[in-house]
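For this depiction, one protein chain was excluded, whereas all remaining protein chains were kept in their positions.
What follows is chain A.
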Amino acid sequence: MVDTLITGFMHGNAYAIVALGMSLIFGVSNVANFAHAAVFGMGMMIAWWLGSVLGLGIVPTIILVALITGLIGLLLNTLVISPLQNRPSVAALLATIGVGMILDNTSQMIFGTETRSFPELLPSHNIEFLGVRIGTSDIVMLLLTVAIMASMAAFLKYGKMGQAIRATAQDTQAAKQVGIPVKRIQNISFVIASAFAGVAGIFVGMFNSNVSPTSGSSVGMTAFIAATIGGLGSMPGAVVGGLTLGIVEALGVYAFGDGAHDLITFGALIIILLVRPNGLFGKKQVLHEPMTGSFSGGAKPYRIPRWLGPILIVAALVAPFLATDYFSSVGIQIMIYAMAAMGLTMVSGSAGQVALGQAGPIALGAYTSAILVGQLHASFLVGVLCGGLVAAIFSSIITFPVWKLSGHYIAIATIGVGSITVALIRVFEPITKGSLGITGIPFPQLFGFTLFTPQLQYVLVLTFLLIELLVITKIRKSHLGKTIESIGNDPVASESIGIRTSAYKALAFAIAAFFAGIAGALMAHQYTYIDPSMFPFATSSLVLTIAVLGGLSSPVGTILGAIVLVGAPELLRFMSGGRIIVYGVLLILIIIFRPQGLFAKKE
């Protein structure tokens, strides 16, 4: 037992040292920096290269890694974050996901993809301690964590530069007026935080002993949760959050096995946020404007003229029969993702809430229909509709407490809810077959006729998409739609005229989850096989990105967003290895240059 606590504490320390940088950046720039994990991963790989290929020792490795990752941080801020300064926070959040993609793939291209052993720059297993062996490296990492935490906290509180950083964080405009060079301050904090991330990579590399270019992202996500648990922006919070999470995970896994790992990690996140909505050490957040801010407010969707609508629909209907099967199959993927994203124009567009867990309802819809139609022989349409209903009901229930939170905490809590949903599907083996997945899901069948060609399936999915478009457009124009929109535009004002904002947010989410569930069901009947690994966080972030890029105020825009984001990897196929990097760059460029979305104009 004691040995489990010790290893949990040490693992938690690895989270803490990464979480510190994330919290620092959040505190200064109010950016949830998802690229931090990739910078950390990059630092780890550079350190591997310096330590094992060049054979450098610990001190030169630390210096060089800190310099390089610090430079990456500077580039990240000047090229991507700064241009998004006055935009809603979701823009920067999505852009950092894009940067993470680019960095991870670059690292794979530079260093190769294999897992390798990290050089023992310091002895890693030389101290026998109550049943486990820890190393000098672990002790140094712990001291370093405490030192960084204490020095950063003191620096922010007493140092002149630190005070400037805090002033900038509190009110950028006011800070500018009293003569603080805000740009430089933000640059400096990105450099410091990213250099820390790189150094953290060295020590976590020694802790994990095996590293690969993708190991940054798995540690990174957990570290992000640690920072959130501790309270975003708080230095002591990051450390306490990291250690808490490490120990909770170790004890939970000790008791229930590692199969329940995700359930424990994300469960801890949700429970702690319910008790402490701003994390363990977080201060009560000043009511920010919604994370999606002017994405909807400052933009107006283009209108499709009456004569053009029918033409577009007919063209979409006829196209698959004129083109190849490939056109239909790509079209189906695009439309399924458009369906999953369109509902977010209610949640993120109207109500202003960032939902980063749509993989949850998609998976629920897929599993419901797969089980009903494949095993209980219900008809296809019943299966799909039940898929939507189960997704709406179940997701709404487990998401409901989240609406009490605010700002970034909602975004991160929805990540948790999405992951918990998928983890539950994995655990409920008797019904869902867990990790084994469900095979032999029948193709869509209507009135006894199986839709086995891609063209027919395309038409089916298009029909569902158009129905959704009609329903969502009607709701947005209705009284209900306007009420939900008022919450997004001014939560305080809507509360004061008696609107129960939580309830309406939950309703908007239920509508989105219903259609995401239907999209999932259609997906299941097209793939004919599903397993829990097919619904990762990447699915959730893709769905949100589609909605944002299309224009959060425009249901039609989501279709355009899906064409770009799901279609682009296919169109970029000719570039082979670099295509994901180009895709990431494209994503960032659109976010920077079309802030209102592809299918909307600025007001």
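Here is the rule we go by: contacts are C-beta pairs under 8 Å (C-beta built on N, C-alpha and C of every residue); 3 or more make two chains touch, one makes a residue touch a chain; residues count from 1.
Everything below uses one rule, namely that contacts and distances are computed from a predicted model.
The UniProt record for the undisplayed chain lists the protein name "ABC transporter substrate-binding protein", from the options "ABC transporter substrate-binding protein", "Multisubunit potassium/proton antiporter, PhaD subunit", "L-lactate dehydrogenase complex protein LldF" or "BlaI/MecI/CopY family transcriptional regulator". Screening A:125, A:183 or A:404 against the full complex identifies A:125 as the residue touching the chain left out.
The residue touching the chain not shown here, chosen from A:61, A:77 or A:105, is A:105. Contact between chain A and the absent chain runs through residues 3-4, 7-8, 11, 14, 105, 108, 112-117, 124-125, 128, 131-134, 207-210, 212, 214-215, 218-219, 249-254, 257-259, 261-262, 302-305, 308, 323-330, 332-333, 426, 434-437, 439-440, 443, 452-454, 526-531, 533-534, 560, 563, 566-567, 569-571, 573-574, 576-577, 579-580, 598-599, 601.
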